[in-house]
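In this view, the complex is presented without one of its protein chains, the others remaining in place.
Chain IDs A and B follow the sequence of writing; residue 1 opens each chain.
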Amino acid sequence: MGDFLGQYGFLIVTMVQAGLLGLSLYFPLQAGQLSLASPGFYAVGGYVAAILLTNPAFAGWRDALGNGMFPLTWLAAALICGVLGLIVGVPALRLRGIYLALATIAFIEILRVISLNLSITGGAIGIFGIPQAFGFQDRWQYIWLFGPLLILTLLFARQLERSRVGRAFRAIREDELAADAMGVPPTHYKVLAFVIGAVLAGLVGAMSAPFLNTWNAKQGTFDASIAILAFVLIGGSRNIWGPVVGGALLTAVPELLRFLADWRLVINGLVLVVASLYLPQGIVGALGGVRRPPPPRRPPSVPVVVEAPGGGS
Amino acid sequence: MTAVTTERGTVERGTVLEARGLTRRFGGLVAVNDVSFDVREGEIFGLIGPNGAGKTTLFNLMTGLTPPSSGTLAYRGQKVTGLAPHRIAALGISRTFQNIRLFRALSALENVKIAQHVRTRAGLWAGVFGTSRAEERRVEDQAWALLDLVGLADRAGESAGNFSYGDQRRLEIARALATEPRVLLLDEPAAGMNTAEKGQLTAFIREVRARFDLTVLVIEHHVPLVMDLCDRVAVLNFGQLIAVGDPAAVQRDPKVIEAYLGGE
Partner (left out) sequence: MELSQLIQNLMNGLAIGSVYAIFALGYTLVFSILGIINFAHGAVFTLGAYFTYTLVVGQFENNGLLKGINLFPDGSPFSGNPWLFALATLIGAAVAGLVAVLIERLAFRPMRSRGGDPLLALVSSLGVALVVVNLIQLLVGAEIYNFPSDAYGQVRPALSFHIGEKVVIIRTVQLIIFAVSLVMLALLGYVIGRTRVGKALRAVAENPGTASLLGISVDRFILITFFLSGFLGGLAGTLVGTAFGVAGPYFGVSYGLKGLAVIVLGGLGSIPGAVVGGLVIGLAEAFVPAQYSAYKDAVAFALLFVILLVRPQGLLGRAQIQKV
């Protein structure tokens, strides 16, 4: 077991992390918004954590809080990314389709150039020597952070989908104008979906900074946006399991292809092409096609009191 | 002359909608040109006119989907032009679309549930923590009841896009009713229906009006249906309102006859 974790622990945690990033893009997509901004918020979240955990300015806090510093970094990252999401989202979400995607690409490129040049983000070198969360000895232990976050996110997503807000998201995805005419305010929900994604990506970033030990401008790039988009589309964009499966598989593929040595990145590109050609509904979509959801059952209009067999109470 | 009488009798009722000088230009084209009219509470108000006369554009102006170039529309004395569509829906004006705009990939049931948005309030956390169960149950019951009303309850789980043309139109009406409107705008509800279905539709619109205490505006090309259904009729031609009045009088109006003959 120890051997297995030693060898694959890092990969497994990375797979979970990829699934989470996939989910961060999945929320805006639920409301029909193709945002490629996730890596930007991921990078910001990571920087927030890295700065809080290494910058001398916060040494006092670290001494006072001890391990409590880590949850604080999550909170701070979530908050800052939420606010940043709001600031970017309100103007950007007036755009549709590919225009929004391009605006979010502009957003991450601007963030990248800024982080390359600020001293607080360590410039081109970035921030290094980020302490391990809760004194973890091994990388696989980060599963205790990412695992619960994944479970909570999936529960959140499932509950959301069944709720009034989830319906509003879907209505906007299907037909924004009709949704508006039927009383669903599109801007409100588009921004909400965008901010949910931003907060999640920021949280993942804040947990990843100690995990990766260093943080720099390479963390939030355009390549990462498309990789994350691939997680969602190839996993399946209509089901919460899609981004998780896609993120895990696409992260594992290059590792599994290690025996191909230098060819593996070429093959990895081919996998993306072939998957987008042959799995247009995504992996989960292709599997789910076999199993249709049950038709909705009509609830009894008058509450019927069902008596247990044998009666009595 | 036919008496302008609703099923609720000839009781004097107030004005619900007042359009004043509504105008909309698209480039050089004036799709709706200085249109003013009143709609009285509880009536079925027909809107007819040749193709391209500006009827749909007028509905779009009334529901906020297209902002007017000038002019105003007031609903019970409150100005609604300039409001976002969802605000107008919240005030109680709802519609169907000529080129059906259902949420095609979603089930019939969900289409109707979505439209109850403005009458419910569960936010993000209420939904996630499941504290809005009572409201959800109400939404569910209401959606089923509306599907019953339009006769689609047994196909509640099917995707709206799979329905026949006529069924999609019925579903759109159910969806519009789910916003609990006081004014219902129907854009060519009978298009694509056969004669028998058209007959049923007339009865259905009357029934709905009575049951939900609605004012109904209906755009319709099929003249017998309009004459049979409407309390009053307005005629648009090239964006201009050329006649308003009770159906029989309008039908005899020389300007109307001219518009229809000239348009052929």
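To be clear about the criterion, a contact is a pair of C-beta atoms (placed from the backbone, for glycine too) under 8 Å apart; a residue touches a chain by one contact, two chains touch by 3 or more.
Bear in mind that the values here come from a model prediction, so they are computed numbers and not experimental data.
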| item | value |
| --- | --- |
| Per the touch definition above, residue among A:Leu5, A:Leu65 or A:Leu116 touching the missing chain | A:Leu116 |
| Omitted-chain contact residue, chosen from B:Leu22, B:Leu47 or B:Leu65 | B:Leu65 |
| Sole residue of A:Leu11, A:Leu177, A:Ala252 or A:Leu287 that reaches the chain not shown, by the stated touch rule | A:Leu177 |
| Candidate in contact with the missing chain, chosen from A:Leu21, A:Ile127, A:Ile234 or A:Ile283 | A:Ile234 |
| Candidate in contact with the missing chain, chosen from A:Phe10, A:Trp61, A:Phe136 or A:Phe222 | A:Phe222 |
| Residue ranges of chain A at the interface with the undisplayed chain | 34, 91-92, 94-95, 98-99, 101-103, 105-107, 109-110, 113-114, 116-117, 177, 222-223, 226, 229-230, 233-234, 237, 262-263, 265-266, 268-273, 275-277, 280 |
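Here is the rule we use: only the chains that are shown with their structure count from here on.
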| item | value |
| --- | --- |
| Interchain centroid distance [CA atoms averaged], chain A/chain B, Å | 42 |
| Interface residues, chain B side, partner chain A - complex | 63-65, 84-86, 89-90, 94-95, 97, 101-107, 109-110, 113-115, 117-118, 120, 122-124, 126-130, 132, 135-137, 139-141, 144-145, 153, 156-157, 175-176, 178-179 |
| Touching residues (chain side chain A, partner chain B) in the complex | 156, 159-160, 162-168, 170-171, 174-175, 177-186, 192, 293-296, 298-299, 301 |
